[in-house]
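All protein chains but one are shown in place.
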Amino acid sequence: MREKATTLYLGPQHPGITGNMMIRLKVEGDTIVGATTEVGYLHRAFEKLQEKRNWLQSFTLMCRFCVPETDPMEESYARAVEAIEGREVPERAKYIRVMVLELARLASFMLWYGGQNGSLGLYTMGQWSVGDRNYILDLFEELTGGRVYHMYIWPGGVRRDLPKGFEQRVLKTLNYLEKRLDDYDDLMFDNAIFKKRVQGVGIVNKEKAIEHGVVGPVLRGCGIKSDIRIDDPYEVYDKLDFEVPTSDGADIWARALVRRREARQSIRIIRQVIDMMPGGSVYNKIPNPQKWTLPKGDAYVRTESVRGEIGMYIASDGGLNPRRVHLRGAAYVHAITLLEDVLIGENIADVSAIMNSLGTCPPEIER
Amino acid sequence: MESIWYKILGAIITVIVAFIVGLTYMGLSRKITARIQNRKGPPFYQNFIDALKLASKTSAIHHGFMQHIGPAFMMITSIMSVLVVPVLTGDQWFSNLNFKGDLIFLLYIMVFGPLGMALGAGQTGNPNSAIGVTRGLSQMVGFEIPWVMALVALMMQYKTASIVDLINIQQEQGVWLMFSSPFAFIAAVLAMLGMFRYSPFDIVGAPTELASGPVSENGGKYLFTLMSSNSIFAFAKLTLYVDLFLGGASNIVELLIKTFAIYLIPMLYGTVSPRYRTEQAIKYFWGWPLFFGFLALLYAAIF
Amino acid sequence: MNMQEIKENLITHVKANFPEAAEKEFDGNRLDFNVDKQCIPSILTYLKDRLGYIHLSHIACVDWLEEGEFEIIFIVWSPEEKMKVFIRTRIDREKPVMPNIDMIWRQANTYERELREMFGVEFIGLEAPDEFLLEDWGGPPPMRRDFDTEAYADDTFWHRPGREDALDVREEIIRRSREEIPDFAKKYSR
Partner (left out) sequence: MINDKNSQKIVDIIQNWSRKHSIWVLAYGTGCGAIEIPPTMTSRYDAERLGVRGAATPRQADVLLITGYLTTKTLKRVIRVYEQMQDPKYVIGFGSCTINGGMYYDSYNTIKVLDKYLPVDVYINGCMPRPEAVLAGFGKLQQLIAEGKANGATKYKENLEWYRGNQKKIIPNWVMPEYNW
């Protein structure tokens, strides 16, 4: 006899949901037979607001799109504006941008370590990694004045030069974090129970990935070597030497492995950038923001964030304000159609782990 | 006749001691977990404050009669099980109300509470509660089997179902039962991991999966009752372990040291383990713990 | 093959099948095609199946209020050729109707839901719940240029007093900068 499916509302107030969204699950016993996501709890209408702001004011809205990693949005906006206007960026600013982006990546990985393990009940990991993340945020605070919102990478360069001795402090932090990452491996990747929980769960295979336009670690977790930093290089990524890790498992475990190795690649990139950092100015002066107009045109730039590629489309009508800004976050494709697809057939115990593994970030979907 | 009054007075004091010790242990566990997690952690008496606060919260929600009964069942079970476990051996006051055959009685009574809780949680109508209860009962099915096997092995080996007799045997032989019947001890300790519901067996109230499981709808006084009954129950279980396998305790310091040593096992294991899925937990209990349970039975049958 | 050859190759292929597509070349790895809205599904299918543009990167909509048109831009990406292609089309702003492409890429469903809600663009045969980001929304589609969000916010929500004087902060700064700085403060001011 077929069991009658019950409806289970997961969220918006639920500790297992990453952020503020809801999944309506149809459950038979412990198995999910249907899922519908409901988003929109965080819709602030950024794109509408930006149409009312001038080009510099709307830059300050940019970092608020998704909070775990704010710099790729600023980077996208800066590059899109530069592409429309044809503005040059000093060489040193490019290196600093890469450094900031990779530091933000690393910080976001630390948060992911906490989230992924917290979703599986290993709270010690979250306490360690989120605590250690503060060391990176300290660096950001010194550099930009803010822990979470930096507003540092802006059109024409970066807002100000590195403080004296900043590189040494970055290297010191990296040395510490590298040691800590090994500790995390002992706790997480050598953990038999963790392996048992995540292997074979939340499978996104190649066909599904292409059908849903999946990006980032999820795509690399199913064996496709795809990284915007290599495929469509921006800033100075084409001069740097780093690997793009892939894994064939297509499950949570594979994506965890990808992220684990990517965190080390980020450290490697930052070290290279600090070695290669040229001198010079960091900022090409923009005109008076109140009178700053961009030529008519549009641009689409993509930036690799920790969750995958972020695409930003900006159209200018030659005026003081953006005509249209549209940001497609990485989670935009993961969190709705793909999540609904992946959850079918899984255990309700794994919903939170799958969401964390896909990198679902609701503010990025809803903007 | 006088000794009965002593015993009853002692039993009342035992319950109070159990409440205090249980909450302190939970507080210490929070503190130790915090130290492992690189932070200062709450003071060890934090759980008393929490309990006091919960008791002083209003509970205006009403989901029906059974919701009140659930926590009450748990409380009654906890108190009954702590009453039949001799806390201090040889002490007239604190040998409690145990009798011949109390191991079998204990086995029965320890299952009774979660069942009552299941009824109460079912009444609240929260799907998380319902799923949590199902999980709790499945997990109980998992760890009860090796646990019962270990106890049956002890009963077979020493031809008694009385805890006091078992303690006396240990004192006569001069060897703790954890050495003289090691397989039963191993099976019992592995089952204990599930009994205390620390990670990886905290599947009942897993926050990221079920909010807080069966107690989702219970706040305030209900939660206070559950919390205190849990602490009493934890003390009862720990004392039972000490009595059965560690030769009992003749004074309160010895008791605290031995119980805390036992308590550290599930707690420390919990800080470094993620949570099992329900079927994985049951599979785990029906693996090695069951194997050691069989070994214990064989061992008891042969010797 | 360098970028220029890829572009020429692409243009010849697309032109052979869709003669009305008007191309526009850009620096770098970008190429635009202006097409009619009816051939959007066929050109996207062609790009995906034949030319390897397997990744739908973006669907954007721009409201050209003055011209009375919506511009819808599909951006596809080829991992092999490292090329992004913009397929642009213009539709009438009064009766915005588009063909549905979520059978080509499943994820397009999300974009289309958003466009339907935010711009009122109707996609023929789109199967999705009516509401996406908004709930019980009574007004016009909010991302249209003629919807004034500030006026709506003033109407609907209560503003805390005190914000309005922040509007003229520049004048205030100028006024204050003309004031005499006391001697003791000069020591600390930069």
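The first chain written gets the first letter, and so on, giving A, B and C; residue counts start at 1 in each chain.
As a convention for this text, a contact is a pair of C-beta atoms (placed from the backbone, for glycine too) under 8 Å apart; a residue touches a chain by one contact, two chains touch by 3 or more.
Nothing here was measured: the structure is a model prediction, and the numbers come from that model.
Contacts of the undisplayed chain with visible chains (whole complex): A, B, C.
From the options B:I16, B:L52 or B:A261, the residue with contact to the chain not on display is B:L52.
Residues of chain C that touch the chain left out of view are 134-136, 138-139, 142, 147, 149-150, 152-153, 156-160, 162-163. Of the residues in chain A, those that touch the hidden partner chain are 12-15, 19-20, 40-45, 48-49, 52, 60-61, 64, 67-68, 111, 114, 126-128, 130-131, 133-134, 137, 146-149, 363. One chain of the complex is left out; on chain B, the residues touching it are 30, 34, 37-43, 46, 49-50, 52-53, 56-61, 128, 207, 211-212, 215-220, 223.
The rule is short, and it goes like this: only the chains that are shown with their structure count from here on.
With centres computed as the average of Cα coordinates, no chain lies farther from chain C than B.
If you average the Cα atoms of chain A and of chain C, the two centres end up 21 Å apart. Here the spacing of chain B and chain C, counted between their Cα centres, is 60 Å.
Here the CA centre of chain A is 44 Å from the CA centre of chain B.
For chain C, the set of residues that touch two or more other chains is empty.
Residues of chain B found to touch two or more other chains are absent. Across the complex, chain C is touched by residues 36, 39-40, 43, 45, 47-49, 51-52, 210-213, 215, 226, 231-232, 298, 300, 302, 309, 311, 313, 315, 323-324, 326, 328, 332-333, 336-338, 341, 366 of chain A. Of all residues in chain A, those touching chain B in their complex are 6-9, 14-16, 30, 117-124, 127-128, 131, 187, 191, 193-194, 196-197, 347-352. Residues 33, 36-39, 127-128, 131, 199-200, 202-203, 206-209, 211, 271-278, 280 of chain B are the ones touching chain A in the complex.
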